[in-house]
Structure formats: C-alpha cells, structure tokens
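A single protein chain has been removed from this complex, and every other one stays in its place.
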Amino acid sequence: MSARAISLVRHDGDACVVALNGEHDLSSVDELIAVLEQATSARGMVVDLSATSFIDSAVLGALIASHRTAEASGRRWALVVGKGSGAAVRRILELTGLDAVMPVYAGLGDALAASLPSQSGLPT
Amino acid sequence: MSARAISLVRHDGDACVVALNGEHDLSSVDELIAVLEQATSARGMVVDLSATSFIDSAVLGALIASHRTAEASGRRWALVVGKGSGAAVRRILELTGLDAVMPVYAGLGDALAASLPSQSGLPT
Amino acid sequence: MNDEQVQLELTVASKAENIPLVRHAVAGFLDGHELPEELASDVLLAVTEACTNVVQHAYRGSSSGEIEISAEYIRSELTIAVRDRGLGFAPRVDSPGLGLGLPVIAALTHNVEIRPIPPSGTEVVMTFSLDP
Partner (left out) sequence: MNDEQVQLELTVASKAENIPLVRHAVAGFLDGHELPEELASDVLLAVTEACTNVVQHAYRGSSSGEIEISAEYIRSELTIAVRDRGLGFAPRVDSPGLGLGLPVIAALTHNVEIRPIPPSGTEVVMTFSLDP
C-alpha cells in the first residue's frame, strides 16, 4: 500500500527533524529508534508526523522514550501533527492524552522555532 | 477478616527485614512504600512474605520498585516466600516470573545470609 | 455443585480502603460453594485487580464514584462483573502502575470482556470455569 520512509534532516542552529512518511508500526520501530538516537546529538529535535498515515503504540513508545531522553538532558523536543497526519495518528495521541505530556505543533515552522528558541545563542 | 501489619526490624550487620502480615493491596501500598524506603538505608534488605496471605499487582509494583532502587545503589535485596505465604502470593509471583528477576528464598535465615554475604566486612 | 442461579450484588465507594471489603465479600460468597482453594484464590486476585483499576483509573479528576460488583454461578461457570460509571476505558502514559493488572486478570480468567457502559463507564466481566 503506501510507501514508508524515515528521514533525518539537520537544520541551521543545530536542530534535527525526523520525518515519518506513510505507515509505521513494530516492523519499522527499530529503524525509527536508531534514527531518533542519531537526532539526539542536536540541541533541539522535531518529530514530524505531518505526512504519517499510521502509527501504533509501538511507535508511540519510541517517541515517548526519545522525548524523555531529550528532556533528561535538557534538549528541546517537539512533535508536529498536521492536516496530512492520518486518522490513527490523531486517534492514538488523543486516546493517550499525549499532547498534554509533550509539545505538539500544527506546523514544522513553529516546532522548529520552539525547538531552537535562541538562534545562534542570541536570546530574542 | 485477617489482620494486617507491616513491620520493620533491623538486624545485626545492618540488614533490614520488612515483614508483611495478612492481606496487602492498594489500601496498604502507601504505607508499604514508606516502610520500604526506610529500609533502603541499610546495607541489605529482606522482604518477608512468609506470613503474607494476599498480595496483588499494586504490592508487587512496590516490591519491584524497591528491588530496582536497591540494585541501582548496589544494596542487597531479597524476598522470602515460605509455606505460610498465601496462594495468591505464590500465584502472582509465578505468573509474572518474578523469581527470575529477583532473589527469592524459602526462609528468612537464608535470605538474611544472602543479603549480608560478608559479615563485618570480612569476606568469607 | 449448585444448578440454581446464585447471586451477589455489591456497591461500594471507589476507594482503596474498600478493596479488602470487596475481596472479603466475594470470599464469603465463594465459601458457600465447593471451590478448589487455588481457584478461589485466583478469583479473589482477579477481583482485586479489577477493583484497583476502578480506584486508580475510572474516576480520574472527578471527586467520587462507585464500584459495582456482581457475581453469579451459572452451571459450571462463575461470572464476576466489576463496573464503574467513570470516564471510560483509556490508556494512560502516566499510569502509576506497572501495567500488570489487565494481564494478570487475563491470565487468571477463562474469559475476560471489557466494554463501555452507556452513558459512561466500563464493565469488566470475568468468567471462571469450575470444571476441573
């Protein structure tokens, strides 16, 4: 059915964006965990679900773990859930009340800005 | 029905024994957590379930947490499950396979000896 | 074994201190029947887990609520239902527990059903087989 992909992009100011495309579940979670780990070297990171059609609790577990690791080391972490996010994505976030536990943005721009509040170290 | 109690006894060589008498569940778990915390100041600790008629997963959770805390700080921790332990006690330990995760002894003597392997700091 | 339908109905406030009370009431109910000791113990453990879930999860946020327990023998089966009128079944990433309650119930029962009750709340129906 839908193709799936996990991409990692480094942005200026040392923020990483991990974008999930298509459907993700236990069969791709090891790859996801590896990519999330690479991203934690950055000052801030964003997980972009705006083109994610499906995630389940296995994927959610990986996101929660990544968020906790980032928090523990004082790094910024944000989630993007947009119009292109599938119904299952919205549903599982709603059911688990995860938007209360981690910062969720509707667009990548906002999430990036939040994950890097002080560009080049200069407070705004 | 059966009376319940939680007792804390300090033994020579700095081992603490926390004994649960009767039935324990969510209604006594806060007290149990508090007593387990007091006991963690000792070099070794034993949780004695040999007169425990009932425990559930809430109690088990407190025991697992106490065991983890002890392990993380290099302290010894052991469980006693004996003939006087109730059917539910044996059952929940068996179901969760907990005896594979933590040291379980049939008698307090053995558990105490294991929780303090080197009396007065002299290796045997 | 009794072929008639024998029932227990019990409603208590959803508080931790009432969990032993429920367990003892169910134990009393079981006493009237020739249940193997191990099976009776399994039933009491499963009922306790279901009540603990109500106290910990069903009425989050709202100040009060009740646990409704019913038990009945139908031929060679014992069915125990634990009901709440809470917010409905919902996963919690911030659960204070280790997530062992439901798996313990499922492991102890012959069958467990979880379903919402209108207008709100959850019913957990546990069935135990009395056939050896």
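Chains here go by letter, A, B and C, matching the order in which they are written, and residues are numbered from 1 within each.
In this section, contacts are C-beta pairs under 8 Å (C-beta built on N, C-alpha and C of every residue); 3 or more make two chains touch, one makes a residue touch a chain.
These numbers were taken from a predicted model, which means no experiment stands behind them.
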Next item on the list: Name every shown chain in contact with the chain that has been left out of the document.
Entry: A, B, C
Notebook entry, point to check: Thinking of the whole complex, not just what is shown, which of A:V17, A:L60 or A:M102 touches the missing chain?
Noted result: A:L60
Next item on the list: Have a look at B:A51, B:L98 or B:A114 and name the one touching the chain we're not showing.
Entry: B:L98
Margin query: For subunit B, which positions touch the chain that isn't shown here?
Written below: 57, 64, 95-98, 101
Item checked: In subunit A, positions touching the absent partner -> 1, 23, 25-27, 29, 54, 56-58, 60-61, 64, 86-88, 91-92, 95-96
Check: Considering the entire assembly, which residues of subunit C contact the chain that has been omitted?
Finding: 88-93, 95, 98-100, 102-104, 106-107, 109-116, 122
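FYI, only the chains that are shown with their structure count from here on.
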Check: Does the chain-touch network form a line, ring, star, complete graph or other?
Finding: line
Note to self: Roughly how far is subunit A from subunit B, centre to centre by C-alpha average, rounded to an integer in Å?
What the structure shows: 41
Next item on the list: Check each residue of subunit B and list the ones that touch at least two other chains.
Entry: none
Margin query: Give me the residue numbers in subunit C that touch at least two other chains, ranges are fine.
Written below: none
